[in-house]
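Worksheet for the structure shown next.
Removed from the display is one protein chain of the complex; every other protein chain stays in position.
Presenting subunit A:
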C-alpha cells in the first residue's frame, strides 16, 4: 500500500502545504496531543527518573541483545510458542505466507504492526492471493483509502471526518454525507466484528517481548488485537529484534511511559500479555532483523533502536506537524523515522535527516531519551560525505564555504545582497526563490555591521 513515489520530502511537503487551512488543522491537532502528553507527564513527579530508567534498560538490552534473543526464544518455545527468524522483509513475508498456506487460509485479520508496513506485507500477500483486513480503525480507514498510515499511533490523523464518511459510504455502506465519528465508528464495529468472527488467522505486532518469561505484550485501545487473536486458529506476531526487554517487572516502567508519551492517556485500555497458546490454537512469533543488526553496529545511530514507537517525537515536531506523515515517504514518519530510514536505504532516504529544524524538541519528549536531533545532524554529515546530498545543496554549501573563508568575498557578497534588496527586490521576491514562499523577504539594512562599526568608531575618535 505504499504510494510509489520518487518525490522527496520538500516536494511532498509542498504538496501538503497547498491546502493551508488543512495544514493549520493538522498542526493544531498534533500540538493538542503533545499538550496532553505534557499534562500526563507532569502529573508524575518521578517522570524524569522513569525516562532515565527506561533509557538505561534499553541500553542494557542493546548491549546484551544476542543473549536476550536466545533467552526469549528458549522461554517462548518452552511456553509452546513457535519461533521463526527472518533476516529481511522478504523472508518475513514468505514465512507469514507459508504459515497461511500450510493451513489453507486465504483471509487474515491484522492489528497494528508498523513492522509489517516496513516489510510491505499487505502488498506481498495480496499478490499471493491472500486477503488482509486491517482491524485498527485508523488503519482500516487508510487501507480503504489505499494509502499508507501517516502516523504510527494515529494512522489517519491527516483525514477529515467528512472524507472518512465518503470512504465508509463507498466501501461499508454508511449513509451518504454521514460524518459523525460515533456513527462511523459503529459502522466499522459492525463490519469488523464480522471479520473477527470469520478469520482463521490473525496477525499482530508486538510492543514488548520479555526475555525472562518468553511472553510478549500488545497494547491497544480498541481491543482489536485480542478480538483477532483469541478467535483465530493461528496467531502470528511479528516483532523486530529490538522489542526485547529483560524482565517482566520492566514492563512496569515502559507501560507507564508509553501512552502518557503517545496520547496523554495513563495506559491503553488493553495491555495484553501472551505467554502460551490457547487450547487448540497456535502462536507463531516472527523475529525480524531487516537492517536492525546493521544499525546496532553504527555507533552513532544505534540509540535509535531504543525506540518504543510512542510517536511523541512526531506530535511535537514543527516540521512533521506542518508537512504531514506522507511527506516522509517511509513507514515510520517524523524525526525517529528519519534516523531509521537512512539505515535501510541511504540514497532513497537521503532527504529525511534534512526534514528537521534541529530544534531538539523530539529529544526532550522521547520517553527513552534517544538523542534524536543529534542523530539527524550526524546523518546529514554521513549523507554529504557519502555523496547522497542533493547537487544544488552541495554547490551552494561549497560557494558558502568559499565566501565565508575569504573576507573580501564575504564583504563583496554582503554588499551585493544589500544592493539587490534595495534596488532590485524583484530579483529575490519571486517564485524562483524558495525563501520567498509563504513569507516576505526582510528589508535589507543600508550598511553592514562592519561598516556601521567603522563609522561609529571614526565618529567617536574625532
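Here is the rule we go by: a residue touches a chain if its C-beta (ideal position, glycine included) is under 8 Å from a C-beta of that chain, and two chains touch if they have at least 3 such contacts; residues count from 1.
Following the convention adopted for this analysis, contacts and distances are computed from a predicted model.
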Fill in the blank from the handout: Among "L-lactate dehydrogenase complex protein LldG", "Peptide/nickel transport system permease protein", "histidine kinase" or "ABC transporter ATP-binding protein", the omitted chain is listed in UniProt as "L-lactate dehydrogenase complex protein LldG"
Practice task
Using the definition of touch stated at the top, determine which of A:76, A:227 or A:336 touches the missing chain.
Solution key: A:227
Problem - Chain not shown: contacting residue from A:103, A:126, A:161 or A:398 - result: A:161
Fill in the blank from the handout: Filtering A:12, A:65 or A:362 for touch with the omitted chain leaves A:65
Handout entry: Absent-chain contact - pick from A:268, A:323 or A:389
Key = A:268
Fill in the blank from the handout: Contacting the left-out chain: of A:243, A:302, A:326 or A:369, that is A:302
Practice task
State which residues belonging to subunit A touch the missing partner chain.
Solution key: 29, 32-33, 45-46, 49-50, 52-53, 56-57, 59-60, 62-66, 69-70, 85-87, 91, 135-138, 141, 154-157, 159-161, 164, 181-182, 184-186, 188-189, 192-193, 196-197, 213, 221-224, 226-227, 230-231, 241, 246, 248-253, 255-256, 263, 265-279, 287, 289, 293-294, 296-297, 299, 302
